[in-house]
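In what follows, a structure is listed as structure tokens, so that the remarks can point back to it.
All protein chains but one are shown at their positions in the complex.
As written, the chain order gives the labels A and B, with residue 1 at the start of each chain.
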Amino acid sequence: MTVQKPRTRFTTRLDIKNGAVEMTHGGGGRAGAQLIDELFRRHFDSEGLRQDSDQAQLARPQGRIAISTDSHVVSPLFFPGGDIGKLAVNGTVNDVAMAGAKPLYLTVGFILEEGYPLADLDRIAASMAAAAKEAGVAIVTGDTKVVERGKGDGVFISTTGVGVIPDGVELLPARIAPGDAILINGSIGDHGVAILSKRESLEFESEIVSDCAALNGLVAAMIAAVPDLHCLRDPTRGGLSAVLNELAVASRTGMVVDERAIPVKPDVQAACEFLGLDELNIANEGKLVAFCPKEKADALLAVMRAHPLGAEAAIIGAVVADTRALVRMKTQLGGERVIDWLAGEQLPRIC
Amino acid sequence: MCLAIPAQVLSLEADGQNGVVMLGGIRKKISMALVDDVKAGDYVLVHVGYALSALSEEEAQETLAMMREAGITSEAAPS
Partner (left out) sequence: MKYVDEFRAADLAQSLARAIAAEARPARSYRIMEFCGGHTHAIFRYGVQDLMPGNVHFVHGPGCPVCVLPIARLDNAMELAERHGAILLSYGDMMRVPGSKRRSLLKAKAEGADIRMIYSTQDALKIARDNPSKQVVFFGIGFETTTPPTAVAIQQAAREGLSNFSVFCNHVLTPAAIGHILASPEHDDAGEARIDGFLGPSHVSSIIGSRPYEEPARHFKKPVVIAGFEPLDVMQSALMVIRQLNEGRAEVENQYTRVVTRDGNAKAQALVADVLELRDTFEWRGLGFVPHSALKIREKYAAFDAEKRFDITPSSAKDVKGCECPAILRGVKQPLDCKLFGTICTPENPMGSCMVSSEGACAAYWSYARHREGLPVPEEEDEFGEEDA
């Protein structure tokens, strides 16, 4: 990682250890330039950034591009297994990867709250650089704004990602068809529970860490094995239940899954029991759901299991014809129920 | 009746008012104000951050045995 020497001299260096974000850092003037040079550019480096412009000027990629944008407002900002920065990079990498695309470039926008410690911001930037490197993407341009104390939650991050879709790959809800196998690459609920364990008044101790990870490598392996894959989606906010329901409605099909086939870590299950939550509704940040032609399901499963991020991959169900677009589940008891699409965020319950 | 979950007592504070319980691998501090004579290793029912009562291992096993038996006797009996 090249450390850039700041080009503009300041009378005093930015005090990253003890300093805090100030309104001037967002003003577009020298203070802002110093924040970029002495904090962000110590971690972020790319051909685009080195152009020192308000935009990155890049060669046009060959083929169809996939572009996606996300805003990240997670609280707490640091949680077991990650932080808002890692979440932002991996989140957008994954959104692009769900098109089957190879992610290439990321833009990053920060909204910082006045008073936020620079030491923590530095940690976040370092984490983003590490995540970008791991995913093989370049952060090519960015923006920084500052809001008054009390008007933000420390840090908000927006990211936009661009990638290139290989020829012959078409991953869309419309391609989901009755008979398709439904697969997932691993256990559900890890991220959401890791976050909850730090929330005030719900604190509990556990070894659960967020599953936050970039999935583009796994996706590439999956597409190489099954180029005719129908659809991919990552079950982030709203969990598996949201993804299955959204896609059932979008593709006008129904789905049937088997509760016993869905991987869940025992700790996650226990946390959900304690709080009265359903794992199906809880966010994941390193998982994808795949819809695959029936005859290719076993081959796809084998490829997923061979990849570090798919060691616990499983076939969890199948797509069926259903004009009501219901998602049903065979329960562990042997009965059946609908997996509902929640209106909003699930709240812990006492009853 | 409300959502209450059986968890194992890991430890108790000196004054006996609070303790740490475990369910799966999750550990949580809860209040023992509503129970007496609970010791580490016992199982308690936890509801809104309080232990409500102890669980009897013996009764639990007996209940499961009755459930198993129910199906067997019903197969043998004329319908």
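Rule of thumb we're sticking to: a residue touches a chain if its C-beta (ideal position, glycine included) is under 8 Å from a C-beta of that chain, and two chains touch if they have at least 3 such contacts.
Model, not experiment: these values are computed from the prediction.
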Contact set of subunit B toward the excluded chain (per top definition): 1-6, 8, 23-24, 30-31, 33-36, 43, 45, 47-50, 52-53, 55-57, 59-60, 62-64, 66-68, 70-75, 77, 79
Sites on subunit A contacted by the missing partner chain, in the whole complex: 201-202, 266, 269-270, 273, 275-276, 324, 326, 328, 331-338, 340, 342-344, 347-351
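The working rule: only the chains that are shown with their structure count from here on.
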Subunit A-subunit B separation of Cα centroids, rounded to whole Å: 38
Touching residues on subunit A, where the partner in the complex is subunit B: 203-208, 266-267, 269-271, 273-274, 276, 349-351
Subunit A-touching residues of subunit B, taken from the complex the two chains share: 2-3, 5, 7, 23-28, 46-48
